[in-house]
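One protein chain omitted, others in place.
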Amino acid sequence: MTDTSGGDVRLTGISKTYGSFTAVHPLELTVPQGSFFALLGASGCGKTTTLRMIAGLEDPTTGTVFLGDKDVTDLPPYKRPVNTVFQSYALFPHLNVTENIAFGLRRRGIKSVKKQVDDMLELVQLGDFAHRKPHQLSGGQQQRVAVARALINHPQVLLLDEPLGALDLKLRRQMQLELKRIQTEVGITFIHVTHDQEEAMTMADTVAVMNGGRVEQLGAPADLYENPNTTFVANFLGTSNLIEAEVLEAGSDITVTASGAKLHLPAGRCSTSTPTRSGGKLLVGVRPEKISLAHADDAAKIPEGRNRITGRIADSSFIGVSTQYVIDSPVCPELEVYAQNIERDARLVPGAEVVLHWNPEHTFGLDAAQSMLAGTVGSAGTEEAA
Amino acid sequence: MTTLAETPPAAELPLRKPLLRRKLVPYWLLLPGIIWLLIFFALPMVYQASTSVQTGSLEKGFQVTWHFQTYWDAFKEYYPQFIRSLLYAGTATVLCLILGYPLAYLIAFKAGRWRNVVLILVIAPFFTSFLIRTLAWKTILADGGPVVHVLNTLHVLDVTSWLGWTEGSRVLATPMAVVCGLTYNFLPFMILPLYTSLERIDGRLHEAAGDLYATPATTFRKVTFPLSMPGVVSGTLLTFIPASGDYVNAELLGSTDQKMVGNVIQSQFLRVLDYPTAAALSFILMAIVLVMVTVYIRRAGTEDLV
Partner (left out) sequence: MSIPLRWLRRNLITIAGLITLAYLILPNIVVMVFSFNKPNGRFNYAWQRGSLDAWKDPCGVADMCDSLSLSLQIAAWATVGATVLGTMIAFALVRFRFRARGAINSLIFLPMAMPEVVMAASLLTLFLNMGAQLGFWTILIAHIMFCLSFVVTAVKARVMSMDPRLEEAARDLYAGPVQTFVRVTLPIAAPGIAAGALLSFALSFDDFIITNFNAGSTVTFPMFVWGSAQRGTPVQINVIGTAMFIIAVLVVLAAQLLSNSRQKNSAKP
């Protein structure tokens, strides 16, 4: 690992407290040059504060911000080679699109800006709107002006603060792809703050999941999804079925028991803090789409070597590509299962007795000494702070 | 690659100090204006307080003798003017509200593309000196003029005379003329805040109320009026406060029987040159108005006026 490469963003021991409230706990973070990095978390988790400290809009209480080898902690925002796309864009209402985009260049004393502005308008496909005022643009167009206004300065790092939050779902999808395209085209480091896990996973190379002012876990999207380290990450990124269990046999393949059912999981998929010795309490996790569903009458047809749990269908909802089932099991109430609608078994209706089965390789293990509900909808992802 | 490591708690890290210079910015911004207000608004109050307890004469000069008797004497002699001032100002305020509300409502909800034209017509009279416009009322209400003639024919003046608002077939030099002038002069100060708070009301609220079985009258009583309360409060204050200290209308449209406390203060200060009495009167007026305003704001439940 080379942490002195030209344009990395390095935060060392950075923290922010307001009175007795700690918004961001001391944080070590390195974002490599040219990467698309996402800070993901619920509102109030400290992600925006972290971003603002990089931009220079917030003075850190402790710690240092490095851009490459340069300590920029004491530089005001207007002296940092960093630009921001603000939440709800903050376009200057008294200036038209061209003047908004040219703003940064003009402030640095560049006189002939026309060519660059035109190029930028082309990049964000807004050539026809150069003379409109911001209020005459749609949300998506305003968003693109905000991106153009920041990018024209060729910053070392582009910071995006919930840039797609104000857009409707369809437009959001489209802008996600467009931002990704722009990032690939210009090759600038993007640091993107969002509360939308899908957005983070779609766009970013690396995602840092934040909760209560700390980074819970950091990694590539697929890695975070498959191997969450905490229940917060397991629940915040997609949906997880978490089952309380006790270790029966330790080893590279762990056997656990949950309310009588024996389940297997690879030791390599347990988070570092998970107690994997015999007798340890842990949470067995499995994603809803990894589970297959068989009617109880067909239990004999299930291949050997798979984890299996019996239960009864409590609810099912058909959503086109898949059907989502909620299953009550003696092992665990309200297990979720997503079944692809390839061949639908007419017997799988609410009330039916079923067997849930899945490949033990698809099981992950977490420390049971944490709230099972952390990061689920309705639980404050932001509890503890000070 | 990206890294993430545990770091020591914040207490062990060196704290970064915010710049002192930035902390001083608000004080530099406030300083000139606040000093101005302190010297030319607050300090004069102190001088006036001191003047009100002085005795002496213009020739020999005035000395602070803590002569609080002045307050009592002034009040005893001029309490009819105090009562009259509060009565006239109160009546004018109520009239302004009754007259101003429909117009503010009209501008906010019904004027459509005429909205700006009507607004201009409300504001534009400001640019003709209010003294000139008040003098115009002398013409409008003149004895034997068309207004008096119509009121006489309709026997309205008989009723108002009986109530003591007018005298015989005259309107000028009567309480009615003074209240009419006060109402006229401060009406825009009622209409503009009312309009501002009415304009903020979402038109869909009216539809929602109608949808929920409210008649237009109920909608007004339960939805529109409560939501316009901030405008009502600031409008009544902006009308009552200046009206209570006014002496122009009483001087131009009234007779000696309609003198208000403002007239007394003015003549004590500028003609009689009895500064202690004038200062005491002005302090009593200030106290009455401040107490009334404070109680009113508490009752109306709107603290946020500035």
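First chain written, first letter: the chains are A and B, and each begins at residue 1.
Here is the rule we use: a residue touches a chain if its C-beta (ideal position, glycine included) is under 8 Å from a C-beta of that chain, and two chains touch if they have at least 3 such contacts.
Please read all numbers here as calculations on a predicted model, not as lab measurements.
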From B:197, B:244 or B:258, residue that would touch the chain that is not displayed: B:244
Omitted-chain contact residue, chosen from B:53, B:103, B:148 or B:233: B:103
Residues in chain A touching the chain absent from view: 55-57, 76-79, 82-84, 86-88, 90-94, 96, 103-104, 107-108, 128-129, 131-133, 136, 149-150, 153
In chain B, positions touching the absent partner: 25-27, 29-30, 32-34, 36-38, 40-45, 47-48, 51, 99-100, 102-107, 110, 116, 118, 120-140, 142, 184, 187-188, 191, 237, 241-242, 244-248, 252, 262, 265-266, 269-270, 275, 278-279, 282-283, 285-286, 289-290, 293, 305-306
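Keep in mind that, in the parts below, only the chains that are shown with their structure count from here on.
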Computed distance of Cα centres, chain B from chain A, in Å: 57
